[in-house]
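Structure incoming, see below.
The complex appears here without one of its protein chains, the remainder shown in place.
Going in written order, the chains are labelled A and B, and every chain counts its residues from 1.
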Amino acid sequence: MSEMLLSIRNATKVYTQRGAGGSKRQVVALQDFNLEIAESPATITTIAGESGSGKSTLANVVLGFTPLSSGQIVFEGTDMTRATPSQQKRYRREVQAVFQDPFGVYNPFYRIQHVFDMVIRNFGLAKSKSEAREMIEQALNVVGLHGQDVLRKYPHQLSGGQRQRIMMARAYMVKPRLIVADEPVSMVDASLRAAILDVMMRLRDDGISFLYITHDLSTAYQIGDRIFILYQGTIAETGNTVDVIGEPRHPYVQLLIDSVPEPDPNIQWEGTIELPPDEEMRTSQNSGCRFYPRCPHRHDRCLTASPPLYPVGKAGHVASCYLYDEAEVGAVQG
Amino acid sequence: MTTSQPPVDVAAVPPAPPEDAPRTMGRFNIWDTPWFNARLMTGVGIITAILLMGVVGQFFWDVGMATERDRTARFAPPVGFTNFRGEPGSWAHPLGTNNLGHDMLAVALVGAPNTFLIGFIAATIGLGVGIVLGFTGGFLGGWIDDFIRLISDVTLTIPALMVLIVLNSVLDRISITTMALIIAAFAWPRATRQIRSQVLTMRESGYVQMARLSGASTFGIMFKEMLPNLIPYLFASFIAGATGAILAAVGLETLGLGPQNVPTLGGTIYDAYRGSALSANFWWWWGIPTVLLAVMFVGLLLVNLGLDEIANPRLRGRK
Partner (left out) sequence: MTDNNTQNRTVLDVKDLRVYYETPRGDVKAVDGISFTLREGEILGLVGESGCGKSTAAMGVLQLISPPGRIVSGEINLDGTDLLGLTTEQLRQMRWSRLALIPQGAMNSLNPTMKIHQQIADVIRQHEKAAMVNLASKNGGNDDGKPAQRMSRAELKTRILELLQWVGLPERIYSMYPHELSGGMKQRACIAMAIALNPSVIIADESTSALDVVVQRVVAQTMLKVKLELGVSMIMIGHDMGLMAQMADRIVVMYAGNIVEIATVEHMFKNPGHPYTQLLIESVPSLKERKPLKITEGITHDPRNPPPGCIFQLRCPFVMDRCHTEKPLRQEIRPGQEVACHLYEEQADGSYIDVRDVVEHS
């Protein structure tokens, strides 16, 4: 087993919110989250979930924008929660990001050239202007663009798809080990998404791993190698993308996949579902399975403690549901 | 949705054609149509004209006459008018003279730029302090921000004019710079607060996050990423500050508390008042400075409105 590129262990993130009337409320955004990305081969790991699932929190934590409440993030053997400034600097180079909003990430004052110049200068990527120009051109070519077409333009003169591809080029140019892509296509027009997803796959083939964070299962299915489906800060199910989406085991994941509208007029949603009238208040850390209120298979055991991940099929495919506890009498076989 | 009006921009803005379509501020491209709007241009024209008066005027007119006394022509009226003694105006003093024989045209040529100068110096100092404190507080947050907010809020509550009056009456000789400094002491909180709130907004923007990921330092982010986007905003803040400062300055001068060593418009009005020009119908003595002041303020107002138009596309003539 090769060494781990990124290893997240028991990561927990709790936010304290001031509720109405001055009361303090603790919101558990992530609980005991574990994830491992191998050094090689490069993979695209999808983190999928709806709003409130904790996926954005995970992105912020991995990028170092917010600290964990407990747990560790180990990058190539270094515990980032206890890293020295020089280790932090190296992390910045090795872990890059592409964000959701293809417009907000550009400083409207500068031309496109600026985003490249910034990284080259700060990370010392090139020793001369011509070397820099070459680097930029090569990176742009990888994403299917040419410097002469885009570098002198201002952000608003390009389409959303082009802007996202340029961000990919910028991330690629740094030659990171990992790119965190937080909803990179959700604000891009549907017809332009394929180009960006294609870039991600090609960069993966070139040795850069991705942490692809999204709520869109269809795109996850197309490009992800492994997938984690989060529900309210915990992992509901994880495994190879094809396995999880093809044969979902966790009741929530089954509901999720069922609800994705299939582009075939003969395949309709079956039955109506009710949404819980209340927003779940994730106030304590160990309140049992989070999906309990909506689960058609719930029983008392589910309230005692959060279910661990049980194997439910092919290797690596696990789901967090007591239904798959083989020790339990009458449990459903995976 | 309380009415059937949709948010204007959602459907009304067409997709940006793949050409140059200058749109918002933040790009310092002066060939953008919005920068050439009528109000801004007129306002800038007026201010430039007045400033030029002082610079160029001295080559064409002896501005020494503003302070030298011409005892032969005291209370001379402007050309075309006669004063209470029946003396007609002459071209030697086209705008008349005051009680000491100071030439009014010279006074105008010197005084108007001086008044502007006080305003601009005060506004510059105020803005400079505002940038430093506003950025520091807005970007760093925490107790630094709390402290800066505290002192700026407290300074705002101090009745400025009163303190200025007291200060000016206590100090012996006031130069233009001293005046500017004193006024700036009360101008900086407003700029600080405005800049701070802009910084707070920008701090959360995508490009600042991107800059952090690109290894930019805190100062780098502040000066290279945030400051350029603030430029039009800073302009507007500067003009607003200058207007306020000039107002304060003129107010003080009219009360006789302005600089003594140089002629100023407000000071001239004060002298006129002291010299009973109002009752004795020496209208040109106080009238000419007043008219000039009015023109100056109109100029500043137009610049303000013009900058507003740039900042807010909906105010533009076409839309």
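Assume a contact is a pair of C-beta atoms (placed from the backbone, for glycine too) under 8 Å apart; a residue touches a chain by one contact, two chains touch by 3 or more.
A quick note: this is a predicted structure, and the numbers were derived from the prediction, not measured.
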Contacting the left-out chain in the complete assembly, out of A:E3, A:E50, A:E134 or A:D206: A:E50
Sole contact to the chain not displayed, among A:I8, A:L256, A:C289 or A:V318: A:L256
Touching the absent chain when the full complex is considered, from A:D79, A:E131, A:D189 or A:D205: A:D189
Chain A residues that touch the omitted chain in the full complex: 50-51, 159-161, 189-192, 194-195, 197-198, 201, 215, 217-219, 221-223, 242, 245, 255-257, 259-269, 272-275, 277, 279
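Throughout what follows, only the chains that are shown with their structure count from here on.
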Whole-Å gap between the CA centroids of chain A and chain B: 51
Residue ranges of chain B touching chain A (in the complex, touch as defined): 16, 18-21, 23-24, 26-28, 205-207, 209-216, 220, 225, 228-229
Of all residues in chain A, those that touch chain B in their complex: 63, 65, 89, 92-93, 96-97, 99, 101, 103-110, 115, 118-119, 122-123, 154, 156-157
